[in-house]
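Every protein chain except one is present and positioned as in the full complex.
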Amino acid sequence: MSAKSNSLGRWYVIAAPYLWLLIFFLIPFFIVFKLSLSDVATAIPPYTPTFNWSEGIGKFISQLDFENYTFIFGDPLYVNAYLSSLKIAAISTILTLLVAYPMAYGMARAPKSWQPTLMMLVILPFWTSFLIRIYAWIAILKPEGFLTMFLMKLGIISEPLQIMNTTTAVYIGIVYSYLPFMILPLYASLEKINPSLLEAAQDLGSRPWRAFWQITFPLSLPGVFAGCLLVFIPAVGEFVIPDLLGGSDTLMIGKTLWNEFFNNRDWPLASAVAVILLLVLTIPIVLFQRQQQIERESGR
Amino acid sequence: MNKNFSWFNLTSITFGFAFLYIPILLLVIFSFNESKLVTVWAGWSTKWYSALLENQALKDAAWVTIRVGLMSATVSTVLGTLAAITLVRMGRFPGRTLFSGMIFAPLVMPEVIIGLSLLLLFVAMGLDRGFWTITLAHITFTMCYAAVVVQARLQDFDKSVEEAAMDLGATPINTFFQVTLPIIAPSVISAWLLSFTLSLDDLVISSFATGPGATTLPMKIYSQVRLGVTPEINAISTILIGIVTIGLLLAAFVTKRQTERAERERRKAFGAAG
Partner (left out) sequence: MAVATAGNPQANHASSQRAGPRTAAPQSGFAPWKNPSLAPIVRFEGITKQFDDFVAVNDVTLDIYEKEFFALLGPSGCGKSTLLRMLAGFERPTQGKTIVAGQDITDLPPYQRPVNMMFQSYALFPHMTVEGNIGFGLRQEGMLPKNKIAERVDEAMGMLELRQFAKRKPNQLSGGQQQRVALARAIAKKPRIVLLDEPLGALDKKPRQQAQFELMRIQETTGTTFIIVTHDQEEAMTVASRIAVMEKGVLVQVATPGDIYENPKTRYIAGFIGDVNIFAGTVAAIGDGCIEINAKDGYQFKTRSSEPVTIGQQVWLALRPEKIRIAHEQPASAVNAIPGKVEDIGYLGSISHYHVRTAPGERITALRANAAHTVERPISWEDSVWLDWPIDAGVVLTG
């Protein structure tokens, strides 16, 4: 009897978050998909068909089509936006890795008593508003901003820098905002490496630089992998950074989706853009899931 | 063993933190600037802060944001804790892979997709969009972060402690409240704090989920930032940064005190025994 009530309690625990996520996370994707097959209309809500019990399901389905998809693939603007998003995300991921690795390495090798403080300092910006941190860069990068003033004072440049409203500014923004996401998994994997492994490598004749490439770097690869996915996936669909820092030539799909939705009020087309974006990101997301799974299992 | 920084490590850490903090520092300093020009220093002033107090629209937005944050953080911490227990302690059950997928996917899913899909759900459900839809949306994406934070702690601690409690006759519910929860409490608190700040911070998902009448602070800031950099935004940003920093420092201080006390007691016990 008690076993039965136990298993009942168990199902309550599982059911609450499970149902919540089913309703608010999974089902909405199907609605997005359905809507991507609809057509835009001047109505509230602004699409057609809307489901109507009296007309029956057959008529409803017959009105759905792949028109939005053919439109997206026929228009180089959209295709380019996807490709450019992937390119910008990939380049910024690599840049983030290059900035984050020495930092994470330095933190993992820092005196043990310092490490909690350093961790805290990495996490702190992550807790302060994303929007505010992007905003802070506007004042730095704009032509009469801090960076130009600083470099002019040093005599390095004589003309104002044209970084603001370019793709370079987007790279800077992504690296800056996503840096903690890269540092944390890197630090976790570097910190786990037993220092005696490096001693053993040196003992067997490996010079420090070689020992880094032979031992430290390969053992930190899970962290590199996790960090890159944590930066790359959200960066592909990033909206705020290209919107605030990027220029008119900075094509990113998150911005396209936003414009279709809010400016053109074309909900079905925005949905189709989202569905394709999701399909593009499926592979990296599945990789990320598997990585998390492995980490969880090995952490036990 | 290594009690000192090597110069390479020190350099990389210094440059890294300079990169992370200089933009924020500049923003804070220039919130006290007398001039309307954000990048030219013209002397100290707190006038932009007093201007904020008179901006009713901004105050309304702040109030909406805080209420959404409190509500969504609380619900998402409860749901996230249950989700963490499900992930770590419930073993195999049908649909486990789907469940863990739904916990981890929102962490990396582009916000525009989450926002759009939630909006379409609310439209399909016929909900009036506004305060409540924002709250529902925030619960959904912050609970995944809460679940990950609590899960990490649950994994760390020895399951045999729970088994001992049940062996001594505690029911699963009593075991949870008397043994498990006190042990994972710090992570539950961090989960709440994280959910709260993520909710305070969110722009994209709120923009989709909201309707007429409910404007959050980030939405307000965003619409002003698009018009250009102003000292008022610097001032409000500084206030937000200040709140988060003080909160985090307090939390860190409390944890440090706790670990120190635990360490002292452990030493005392050890000294008495040996």
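For this structure, a couple of remarks:
All chains are identified by letter, namely A and B, in their written order; residue positions are counted from 1 within each chain.
Note that a contact is a pair of C-beta atoms (placed from the backbone, for glycine too) under 8 Å apart; a residue touches a chain by one contact, two chains touch by 3 or more.
Every value quoted in this text rests on a predicted model; they were computed, and no experiment measured them.
When the full complex is examined, the chain removed from view is found to touch A. Only one residue in the set A:I94, A:M152 or A:L197 touches the chain that does not appear here, and it is A:L197. Contact with the chain not shown here comes from a single listed residue; of A:L64, A:I123, A:L151 or A:L219, that residue is A:L219.
Residues of chain A in contact with the chain left out of this view: 194, 196-197, 199-208, 210-211, 214-215, 218-219.
By definition in this document, only the chains that are shown with their structure count from here on.
The residues of chain A lying in touch with chain B in their complex are 6, 9-10, 13-14, 16-18, 20-29, 31-32, 35, 45, 99-100, 102-103, 105-107, 109-111, 114, 118, 120-125, 127-133, 135-140, 142, 144-146, 149, 176, 179, 183, 195, 229-230, 233-234, 236-240, 244, 254, 257-258, 261-262, 267, 270-271, 274, 277-278, 281, 284-285, 288-289, 292-293, 296, 299-300.
Against chain A, in their complex, chain B makes its touches with residues 1-6, 8-13, 16-17, 19-21, 23-24, 26-27, 30, 38-39, 79-80, 82-83, 85-87, 90, 93, 95, 98-114, 116-118, 120-121, 123-124, 136-137, 139-140, 143, 147, 151, 155, 172-173, 194, 197, 200-201, 203-204, 207-208, 218, 221-222, 225-226, 229, 233, 237, 240-241, 244-245, 248, 252.
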